[in-house]
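With one protein chain withheld, the remaining protein chains of the complex are depicted in position.
Order of writing sets the labels: A, B and C. Residues in every chain begin at 1.
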Amino acid sequence: MIRTAILGASGYVGAELLRLLERHPALVPTRLFGDSKAGQKLGSVHPQIGGAVAALEVERFGPEALDGIDLVFAALPHGESQKIAAGILDRGCRLVDLGADFRLRDAADYARWYGEEHQAPALLDRFVFGIPELHRDAIRGAQAVAAAGCYPTSAILACKPLIDAGLIDPASLIVDAASGVSGAGRAVKEGTAFNTVDGSYSAYGLLTHRHTAEMEQELGATVLFTPHLAPMTRGILATCYAAAAAGEMDGDEPLRVLRQAYADEPFVRVSDEPPSTKWVAGSNGAVVTARYDPRTRRVVALGAIDNLGKGAAGQMIQCANLMFGLDESSGLAASGVFP
Amino acid sequence: MIRTAILGASGYVGAELLRLLERHPALVPTRLFGDSKAGQKLGSVHPQIGGAVAALEVERFGPEALDGIDLVFAALPHGESQKIAAGILDRGCRLVDLGADFRLRDAADYARWYGEEHQAPALLDRFVFGIPELHRDAIRGAQAVAAAGCYPTSAILACKPLIDAGLIDPASLIVDAASGVSGAGRAVKEGTAFNTVDGSYSAYGLLTHRHTAEMEQELGATVLFTPHLAPMTRGILATCYAAAAAGEMDGDEPLRVLRQAYADEPFVRVSDEPPSTKWVAGSNGAVVTARYDPRTRRVVALGAIDNLGKGAAGQMIQCANLMFGLDESSGLAASGVFP
Amino acid sequence: MIRTAILGASGYVGAELLRLLERHPALVPTRLFGDSKAGQKLGSVHPQIGGAVAALEVERFGPEALDGIDLVFAALPHGESQKIAAGILDRGCRLVDLGADFRLRDAADYARWYGEEHQAPALLDRFVFGIPELHRDAIRGAQAVAAAGCYPTSAILACKPLIDAGLIDPASLIVDAASGVSGAGRAVKEGTAFNTVDGSYSAYGLLTHRHTAEMEQELGATVLFTPHLAPMTRGILATCYAAAAAGEMDGDEPLRVLRQAYADEPFVRVSDEPPSTKWVAGSNGAVVTARYDPRTRRVVALGAIDNLGKGAAGQMIQCANLMFGLDESSGLAASGVFP
Partner (left out) sequence: MIRTAILGASGYVGAELLRLLERHPALVPTRLFGDSKAGQKLGSVHPQIGGAVAALEVERFGPEALDGIDLVFAALPHGESQKIAAGILDRGCRLVDLGADFRLRDAADYARWYGEEHQAPALLDRFVFGIPELHRDAIRGAQAVAAAGCYPTSAILACKPLIDAGLIDPASLIVDAASGVSGAGRAVKEGTAFNTVDGSYSAYGLLTHRHTAEMEQELGATVLFTPHLAPMTRGILATCYAAAAAGEMDGDEPLRVLRQAYADEPFVRVSDEPPSTKWVAGSNGAVVTARYDPRTRRVVALGAIDNLGKGAAGQMIQCANLMFGLDESSGLAASGVFP
């Protein structure tokens, strides 16, 4: 039994972690932290949570609350983890952080994209970037993992093998992605009200979305990224465009490269057909595909995930499974909730 | 390992069974049957299904295909199970049937509501009505279970304790329920097209919906039932109205009766607040509540389930768990997929 | 040209009024009032509004702002109209108020259902209840109209002819209705966030919803009313149940009564089939139907409207058309936006 604390338990990622841990053989939610709902029973914060865990109380976080805790999942607004990570790591806890705080290796990148100085740059080297398909071995040995953002996970899984294989020009990458509304978190605002979003598709964060930095770092690319909000709760589809790097190739060559790269992965499927986000809803799965267009000499690559699954809680658990030497798939579903 | 066959594997209930069995410790999907998709790999019929099971082939059913099978889940159009149930039972398989064929104890009721004579009335006595909260002991000893319909499950769970406690007049029951579109199955038709349903709420089957018969049988009541189609994929909420049976009572008396009835149930939660269908999406949970209105001397009782979970695949697995002496919760989630 | 002011211009009803007035031949939006958005251009408050009106500024209301105004549409939270109605009427403006303040004839009813004393009971007699199909002549001569609530409009249109014809027992009426989320207004809250509502159907306001009072007043009935929130932006369907008042009748008798009652109405259609809310989306239409069930001796009657159309802005304009002697259909659509 691995005693697990969740920071940000009252948010959507917290809810998904708790749902998944209901069926996990080793990770046991033991302490739940959340500022705005502190003092309430979990069952009133998340009425969808059944079972014994619903009786736990959401607490206000303090480092002393981690006594006896083996693992901390942090799902906090960016900037918060930097303030508390040292205290968590010093107690010997393992930490999987979903914030943006420790994803960028270079503190200057953090300052540039997030508009503020990093408060704990000395800790950056202690974190491994949390996409197991890219950094599995490093995650296995890590005390601290910075789980990737949702948009980056979808785009990186679709494009990394194509860049590694030299098929596409990394200086030419465009990522056009659509996300479900849960990606915006639980805080209420007019932009995510039902009446605003229902029947509506829109772009936001033109040219400046912070997830660009993660994509550029992990892909070694220059990325123009446009996120969109789609009228659905969960799911991300990244549609990526890049110039072909070299001479002619067969239209299916990118697909073959993806198949080879992910042949042994338990959670990444390669599809002939463009995937639907719904194929992976509620799961830790990702589906990717790609095609070369000889007419325009460009490659199109697509990646679909559930932003709360492989894009958040699922990937956090997958990383934790590796860190504790468990079966990497423990507590995780490969099949989507469909329809 | 319990070797499990699924009849109707290419439909929505088949998909949900397969998703749930991915995480089940004992039931293993071994043979998959489905007429319209026979010959295709499961992965192309259900692209959301990951893992090894995706490589299984969907077959055309014949009784000989059940050699070595311990358990049959049947999710077929009504009328189909009657034709094959004897063959399945004679081979010694246990059978959980989701069709309407064996739910009504009296073949005359079947003829009245379904408009055709029952083809296997002699088998009716061998089936137990499949709501574990009502018939747990009988299910434990049964070879054959007729899992309840989705609408009846939601209404029966909300009303049965109130009738048993003598709080409401069973001759006065009105059930007004809304269902997600997956309840209509996978066959394509204009009435369930996205453009028809999106932004649309409507009633159907006025006065004549066949699920009325199940509610009347299990509740010992006369029921006026109006089903509605809501613009969502999953979920049923039944809002039930009945005249108070006796003299005055406290407004919360029905709530107390529900709490007592379901105190030890792993999947039925009693809520102070009216439940949302989303609290139980993707789970086997049910949430019920009730209130007495002294002004009109009526009781309102509500029950929410996922029509594909507690209303279909989840309940089928819960029944099978009981039939095989497994932990009743094996492979089933109490927590909903939220948001 | 009828110079028209809108109070509550920045809300959803304000938006719908402005959209409809774009095509109205006589009513011209001249002054727009709204507290929270005062000082902003309409085009930034409602980016969906095109044309010249988008350049108007939203102002903070003061009675002097009504100089030269012929007609005031008020779409304010309940309790607000009572404070300002006298000032508006004293200036000679005609007033169509959508608030609840002047709908109930008896100030005691207001106090009972709204939990506070009415501030202007002396004005109650000057208001006509605003459903033209019931009170057309009175509306024609009125200076002030209290347009009906959305839920009451749908239920009253479905049931009134049946009560008038003596078909149903008014003491036994149950109204079970589902509304789109726009009925909750533009203020942001977690209960109407996209992630909360998408894929979710739920009841609220059990036993105590204030619209009950309007239904009881206009129908002369005792009503148990349960509102539900459906995952759609617009639309209300009321499904109404009542005991048959007298002896046996033909199953279609209620339908014939509705056909006769609404034969000459431009906006009420009587349908053989149960209506979908989408048939009337964006329009001022209502669709009703009804059936008698000899088995349970009850009548089921259904009414569908767009809560922002016939349930709000459309009905307000229909009333104003009558008050000013215009064609009753001016600026109003009978056809729904479909799909």
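The definition used in the following text is that contacts are C-beta pairs under 8 Å (C-beta built on N, C-alpha and C of every residue); 3 or more make two chains touch, one makes a residue touch a chain.
Everything numeric here is computed off the predicted structure, so don't read it as measured data.
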Chain not shown: contacting residue from C:G130, C:G199 or C:P254: C:G199
Residue touching the undisplayed chain, where the options are A:Q82, A:T153, A:T277 or A:S335: A:T277
Of C:T4, C:S182 or C:T296, the residue in touch with the unshown chain: C:S182
Candidates A:Q143, A:T226 or A:S329 - the one touching the absent chain: A:T226
For subunit B, the residues touching the chain missing from this view: 12, 181-182, 186, 188-190, 192-199, 231-233
Contact set of subunit A toward the excluded chain (per top definition): 174, 176, 178, 180, 195-196, 198-204, 206-207, 222-224, 226, 228, 230-235, 237, 239, 241, 251, 274-278, 281, 291, 293, 295-296, 298, 300, 302, 304, 339
Contact set of subunit C toward the excluded chain (per top definition): 12, 15, 18-19, 22-23, 46-51, 182, 198-199, 233-234, 266-267, 269, 271, 273, 275-276, 278-283, 285, 287, 333-339
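Quick note on the criterion: only the chains that are shown with their structure count from here on.
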Of all other chains, the one whose Cα centre sits farthest from subunit B: C
Averaged-CA centre spacing for the pair subunit B and subunit A, given as whole angstrom: 35
Computed distance of Cα centres, subunit C from subunit B, in Å: 38
Rounded Å distance between subunit A and subunit C, as computed from the means of their C-alpha atoms: 45
Numbers and ranges of subunit C residues touching at least 2 other chains: 195-196, 198-199, 231-233
